[in-house]
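A single protein chain has been omitted from the complex, and every remaining protein chain is retained in its original position.
And then chain A:
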Amino acid sequence: MEPMVPIPGGPFDQGSPAWVLDWLDSQDQPLPRVWFGDEAPQVTRLVRPFRIDRCPVTNAQFAEFVAASGYRTDAEVRGVGMVYTDTGWQERDKVWWRAPGGPGTSITGYEQHPVVHMSFDDAGAYARWAGKRLPTESEWEYAARGPEFRIWPWGDTWDHRLANTAELHAGPLNSLEQWQQWWHSRYARNGPMPCTTPVGELPRRGRSSAGCADMAGNVYEWTSTLSQLYQEDAVCDPTVRQALGRYRVIRGGSWMNFRYQVRCSERMHGDPGGWSSFAHGFRCAKDL
């Protein structure tokens, strides 16, 4: 098992400076500025010293938890899990962490891949069993970039080889149409199997300054933080605003994303009421 990484803590400016939103606007990417509005303005946060898993929790680790505890995940209990198909997101029967692409698929050979189909409660249950907890959003971002701002864990220059995004598999992507073309081709061959990679497998130069791997891409990661804006009058998507106070913050982006969704300061918000997908996992933290 990969050791936890000690993070010394300290003050830092969480979120994205204004120039990042300007930069996103200037890039050949399809998402509107308002979509990123919840990650600004920056706010000063003090992070206490803590430890965080170097990598996301793997199938092998989660299997150990289930064998010891008899835990059943939300997807397992509900009997359905969410995957992206050739026509979009679908809930399908008997999709869960042991069958991440549905009936006929398995995690054999995927033991060191991050576990997926993890709901917020599933992640919390594992963390408690392991004597750990989920990281807060501030802890997650601090572990991903350290006290100084950087776009990606390794710096401000994109390199598709350093993160498991759709661009690792498909090459540079600049439009939803290009993404769909890649995914349809992939789906035709493999069905809705997630395109995860073994944790910590990508080049070490893609790790954060603290040494954390897979902070950009591979799986979306739950944090313990209730979704809130950094500043109440921030201009953001109105549906995101309605999720505030209800959803939990998700960080890191996943193998499904472009480079722009796997930035250290990128925020997503997930329904904590038992929902998950074939791209959702987690890592744990612990007080020092």
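By definition in this document, contacts are C-beta pairs under 8 Å (C-beta built on N, C-alpha and C of every residue); 3 or more make two chains touch, one makes a residue touch a chain; residues count from 1.
Convention: contacts and distances are computed from a predicted model.
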Per UniProt, and picking from "MoaD/ThiS family protein", "Heme-copper oxidase subunit III family protein", "tRNA 2-thiouridine synthesizing protein D" or "Sugar ABC transporter permease", the hidden chain is "MoaD/ThiS family protein"
Touch as defined at the start, partner being the missing chain; which of A:Arg161, A:Arg204 or A:Arg246 qualifies?
A:Arg246
Any idea which of A:Arg207, A:His269 or A:Arg283 touches the chain not displayed?
A:His269
Tell me which stretches of chain A touch the chain missing from the display.
30-32, 34-35, 38, 82, 87-89, 91, 220, 236-240, 242-243, 246-247, 250, 253, 257, 261, 266-271, 275, 277
